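The other protein chains are all here in position, but one chain of the complex has been omitted.
Presenting chain A:
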């Protein structure tokens, strides 16, 4: 290895050490502030935030099939007035309500909050003055972070599907006052930044069970903030992971790259040119034939003529010279 190459390798090694020493801590600190800000948006007590915010939402569907006024406190619906039209009997409106004693728990919010708290916990576990000894250590922490953030996001974006009878027997349904009749069910869940209210009506048609559903939704402002911040944090983690991997790989691979360049003189350009000509069957250059040979010939002269070039070779086939 020449002096230049040695210097380059040394520079890359220093860069890698800088990434481990300074950059990782700086990015973790940034991540921490983003995630704590995200935690404070949650209406539940999370990471020092005492929040028990209360929000009121109105959910209606067109055309006036269902109407619901909901009070969301923390991660549960503490109060709701629900009314919806029963499909079978056109003029019947079913009314029910949720009150303080039996709130409807939105497990998704609690799950997302817990995953977020776990992610913050991973960063808190790293001491500010800790010196990382290898890129694997950093990668492990980043993997855990990415996992938690992904799970937090998925908890809000993808609601867990429940079978209809599971829903019917669930605690939340049983807490409705008054209890709904056997063939009706309602459900509240979160999907992305919306709170969705669905009614299910079971009817038995010729022996088979048919489920009709009708839904209404409304946007919850703090959810969109939270989702955006989770995405931003995941992106930052991915960037740190890439930096770490690249910096770690750069150090040994540069040595290989430099020695390769000295050995090979065939460039990519040369190879591509040759391949192109070979494919179309054309001669890549002039083929030297004396006029004497050509004029005397009434013969098909087909020859493989090869010409050497420095560092590569081209192959061509001469065309047929018809005799007259």
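Note that a contact is a pair of C-beta atoms (placed from the backbone, for glycine too) under 8 Å apart; a residue touches a chain by one contact, two chains touch by 3 or more; residues count from 1.
Here is the rule we go by: contacts and distances are computed from a predicted model.
Undergrad: What is the protein name, per UniProt, of the chain that does not appear here: "glutathione transferase", "WD repeat-containing protein 7", "EF-hand domain-containing protein" or "Palmitoyltransferase"?
TA: From the listed options "glutathione transferase", "WD repeat-containing protein 7", "EF-hand domain-containing protein" or "Palmitoyltransferase", the omitted chain resolves to "WD repeat-containing protein 7".
Undergrad: Any idea which of A:22, A:136, A:212 or A:242 touches the chain not displayed?
TA: A:136
Undergrad: Out of A:65, A:78 or A:110, which touches the unshown chain?
TA: A:110
Undergrad: Where the complex has a chain not shown, which of A:11, A:30 or A:169 is the residue touching it?
TA: Result: among the candidates, A:169 touches the missing chain.
Undergrad: Identify the residues of chain A touching the omitted chain, counting contacts across the whole complex.
TA: 105, 107, 110-111, 114-115, 121, 125, 127, 133-134, 136-137, 139-140, 143, 147, 151, 160, 169, 171, 288, 290, 292-293, 295-296, 298-299, 305-308, 323
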